[in-house]
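For reference, the structure I am asking about is given below.
Just one protein chain is left out here, and the rest sit where they should.
On to subunit A.
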Amino acid sequence: MRIQVSLHTPVRHPENSGSSPIDPYVQLVSPDGVRTPDPLYDRWIEDIDGARLQELYIDMAVIRRIDTEATALQRQGELGLWPPLLGQEAAQIGSVRSLRSSDFVFPSYRENGVAYCRGVKVRDLMRVWRGNAGAGWDPYQVNMAPTQVIIGAQALHAAGYAMGITRDGTDDAVISYFGDGATSQGDVSEAMVFAASFNSPVVFFCSNNQWAISEPVALQAQVPIANRAPGFGIPSIRVDGNDVLAVMAATREALDRARSGNGPTFIEAVTYRMGPHTTADDPTRYRDSAELDQWRRKDPLSRLQALLASMGLFSDEFAAEAGRRADDVAAELRAACLGMPDPLPADVFAHVYSEPHSWLDRQQEQYSRYLSGFAGEENR
């Protein structure tokens, strides 16, 4: 059933859009933690034993704790902004833990859990949000591009990087993350055109978290987002994005396709952003609590906890160990954030260009003279 709306207010509830989870999608663990067999996708996760499941749980607990701590730091005035990933842990962990270190990641601004798992130091994870630098980490140290704020722009960078891989003749792959809102952007469509035309080894990973700030996914798509890709000649998979095993299976299949020369894949991970878009917005203005409650029952961590418990692998000791790991990272993150020195005044001019630039050199020289007029004042 669709709600009748006027043309001037084309907002429908996500439950009524073609992009709701009632459409078929890959799910390997039910919301109450029961492993459900899947003849097509089970083979991709055959190696995931109890110990690996426990690691995945710890990963998710740690990035949830990073998120909680960073949100608190923002509320305390220590970060300018933070985009919470609460609720999207399985989508981030299931995908990033499928990658090789030589693969390259082009993220949006929300993939802070992905960045952490790529090896980004928590200090560097905080840099952008602290306002310390435009990018927190050296992309080549972790093979992950900086956070991208322009919606969907990174999908093209991924498609181009993948063209480079083809030229280099390696079997590396690229993954690009973006949200449901980004699928409305021309750049994402153009990225699919390029990737399909050049058969490039790229995985388009759409974290459909149902909301683009206050706009429901129904404002972006009238059919499941995954349905778009086949129109570009790109195979797509729709997965339960709160099921870490389903996400992993889908990503592994997509990466395998990329590495074996069979081109791009589009994954729509159906998930939910439990918190605000960023710490600057108030979701109670645009969505009702019943929807949140419904998704809370599909929580990715409690789901994996239930599965582990059913396997006898969620003991008090394990829970404590996961909590300790998360607390350690949170403490490290807080200390790194608070202890981060401010950049120097000259840094404002640094790295605009690789080579000298007469306009900028002149401005820097003038500003340096201006600043030198204050020399010694702080001692008075």
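Points worth noting:
By our rule, a residue touches a chain if its C-beta (ideal position, glycine included) is under 8 Å from a C-beta of that chain, and two chains touch if they have at least 3 such contacts; residues count from 1.
Everything below uses one rule, namely that contacts and distances are computed from a predicted model.
Think of the chain that is not pictured: of "Cbb3-type cytochrome c oxidase subunit I", "2-hydroxyisocaproyl-CoA dehydratase activator", "ABC transporter substrate-binding protein" or "Alpha-ketoacid dehydrogenase subunit beta", UniProt labels it "Alpha-ketoacid dehydrogenase subunit beta".
From the options A:A331, A:A350 or A:L371, the residue with contact to the chain not on display is A:A350. Contact with the omitted chain, checked across A:F104, A:Y177, A:Y272 or A:W295, is made by A:F104.
Contact with the undisplayed chain is limited, among A:V26, A:I93 or A:A158, to A:A158. Touching the missing chain, out of A:P24, A:P39, A:G77 or A:G186, is residue A:G186. Against the chain not shown here, subunit A presents residues 104, 106, 133-135, 138-140, 145-146, 150, 153, 155-165, 167-168, 174, 186-187, 190-191, 193-194, 197, 350-360.
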